[in-house]
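A protein chain is absent from this complex, but the other protein chains hold their places.
All chains are identified by letter, namely A and B, in their written order; residue positions are counted from 1 within each chain.
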Amino acid sequence: MSTMRLLAGRTLSAGPEGFAEHAARLGHLPHAGRDLTEVVVRSGLTGRGGAGFPAGLKWRAAAARHAQVLVVNGAEGEPHSKKDRLLMSTRPHLVLDGALLAARAVRVKEIVLYIGEHHTIARAAMERALAERPAADRKHFRIAAAPARYVSGDSSAAVHLVTTGIALPTNAPAAPAMVQNVETLAHVALIARSGEDTGTVLVTMAGGVARPGVLEVETSSTIADAIALAGGATEPPRAVLMGGYFGAWVEIGQAQGLTLDPAALRARGLSLGCGVVGVLPGSHCPVCETAGIMRYLAGESSAQCGPCFFGLRALAEASGRIATQGSNSEDLQRLHRWAAEVRGRGACKHPDGAVMFLQSALSTFGQEFASHPAHRARRSA
Amino acid sequence: MSRHYEIVVDRIRCDGRGLCAELLPELIRLDDWGYPIISPGPIPEHLMPLAERAVEDCPVLALTLRRTEQGKRASR
Partner (left out) sequence: MPDTFLWYVTRAAGAVSLVLLSGVVILGLLSTMRVQGEGWPRFLTTGLHRNVALIAVVFLFLHIVTAVVDPFTHLGWGAALVPFSSYYRTFWLGLGVIAFDLLLAIIVTSLVRNFIGHRTWRAIHWLAYGSWPVAVIHGLGTGTDVWSFWFMLLTATCAGIVLIVAGYRFMAGPFDPLHTARAVFRGSVEKRELP
């Protein structure tokens, strides 16, 4: 592991790091061609967009099928996630370096910066950073706005927008393109300079912590460490949602010792996902929280596949009924049955993510779901 | 060795017409909203003609038959 850090340099509140400062701190863009792919493979870098696929393997596959476009995925459609925006607005040149290095390694001439349409600060910083670059680098880039929907960040939706103008997930994988998350590419910029990964990840601490926001933590850090770094919990927590809305609930006793290491989490059947660590305060009802998130996810279905659109809506309604009117065995049975039926029957991963989230809630909060009284939910932060 | 096929649904193209479940109830049933749930695994030899008909008759051409690989499970 190298000692470099993504967020090293000027304080984050001081705005984007300019090109001169970036070059003074890290040196200019390393000249690395196709052999960089093997360096990335050896570093063990995994994607930070949510799927956690090994980056080097993705590059090899993209080169083999002669990919023509690199999509830098900064859509960040996950509501609580802030890490990609933070990187783009404070360390834009790390992202640009990573993109240029990846493009050269995979022999791609066109790079699209796919930035959330409402992320104006991030986009302005990236535009300014591009303007500071030499024309020879700048000419490869263009910026595309990601519509503010949850599925806009899906790889196939990103490619679909770039090629046809509509951000809809598709059946086919992103054939002519390679999609890589902003943070992953920032890591690449450092790996190219040191030969090793940083051994850190960016997480967004959310929910019942004193200072919610982005932290760069070592992968050996535990969730308890991260909570402490975020100022501690506002009240004794009940559970943690590891990985955002497509993640899984973990009861606090189990969660505290978990390390924020993608491989370690995967071994426990969990995932770092998009890096959101949601802390559920003890006074918040997990059933109501789950029902609220299900309602959101159901509303974000792209309505292309019946099982996703109707299934998630029905699951949201059933969990909503349990939340507001109290537990009943029919809705509980329906949740289990529909969840099992919906899984795997959409074109993209949206229904799967939502269903696995719900299943983790049913398993972690089984008692609460079975005996929930009727009451109004407490809105979370 | 006889070839084995599985039924694959294009989930975006499928719009819940349900002819497939009418023609091949042994392997296809409809969920609560009319969309097909397909039993995983290769299609038994004696059901192949019906499977071919289900694929042919789908009004939106959402079904295809795909050769299964040895040991690979079919998708739903």
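Brief remarks on what is shown
Heads up, the rule we're going with is that a contact is a pair of C-beta atoms (placed from the backbone, for glycine too) under 8 Å apart; a residue touches a chain by one contact, two chains touch by 3 or more.
In this text, all values refer to a predicted model and were calculated from it rather than measured experimentally.
Considering A:L12, A:A145, A:L229 or A:A370, the position touching the chain not shown turns out to be A:A145 (whole complex). Residue A:G165 is the one among A:G27, A:P134, A:G165 or A:G253 that touches the chain not shown. The chain not displayed touches chain A at residues 117, 143-145, 147, 149, 152, 157, 161, 165-168, 301-304, 306, 309-310.
Within chain B, the residues in touch with the undisplayed chain are 13, 15-19, 22-23, 33-34, 56-57, 59-61.
In this text, only the chains that are shown with their structure count from here on.
Centroid to centroid, with C-alpha atoms defining each point, chain A and chain B lie 34 Å apart. Interface residues of chain B, counted against chain A in their complex, comprise 10-12, 14-16, 31-35, 37, 75-76. If you check the complex, the residues on chain A that touch chain B are 170-171, 304-307, 310-311, 314, 338, 341-342, 344-347.
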